[in-house]
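Apart from one protein chain that is not included, each protein chain of the complex appears where it belongs.
Presenting chain A:
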Amino acid sequence: MNVDEFVKVFGERFPEAEVRVSENKMPHPKRRVWVEVEREKFHDAMKFIRELDPKAQFSIIIGRDAGETLEAKYHMELFWEEGESISLIIGTSVPKEDPRLPTVTDVFPSALPYERENQEFLGFVFEGIPDPRRLFLPDDFPEGIYPLRLDETGIKPEMVKNAGHPYKIRKEGAK
């Protein structure tokens, strides 16, 4: 399957999804498929991709604080056994007041660490996640603070430490 075939097949199954193809220029010309699906259809979409290519390679989930919403983009490589693979970035977004997303660990088990990471750093809630523990943040890190959030639930200024420059320390005194 190539990029155009994938766009066609996926568009037929999920007509309301937003699909676009970007093109990288030299030195590594590559076409990338970008898909935006609403939260309700997201799990179905992931299942559909897995059925299209059972060997799809799940790479990572990139989460982002987009102001009113939280965005999650799932990167994967499809049909990599057939020579040139399809690079797919499938994303969805959720409102901040209701940051629930279905887990995709039942479809792609390797999504688990990325879901845990996005939960602790951005405050997503992955429904049905088999292991919701924190992954990177220390156990004594305060609850309800999400370090990658850009709003008031992000890191507080008083949590930021700077070891200081000797010129400033001597001028303003150690803090």
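Going forward, a contact is a pair of C-beta atoms (placed from the backbone, for glycine too) under 8 Å apart; a residue touches a chain by one contact, two chains touch by 3 or more; residues count from 1.
We take it that contacts and distances are computed from a predicted model.
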Listed names "NADH-plastoquinone oxidoreductase subunit", "Glyceraldehyde dehydrogenase small chain", "tRNA-splicing endonuclease" or "Cation:proton antiporter", matching UniProt entry of the absent chain: "NADH-plastoquinone oxidoreductase subunit"
Touching residue (missing chain; options A:K25, A:R133 or A:H165): A:H165
Residues in chain A touching the chain absent from view: 162, 165-168, 170-171
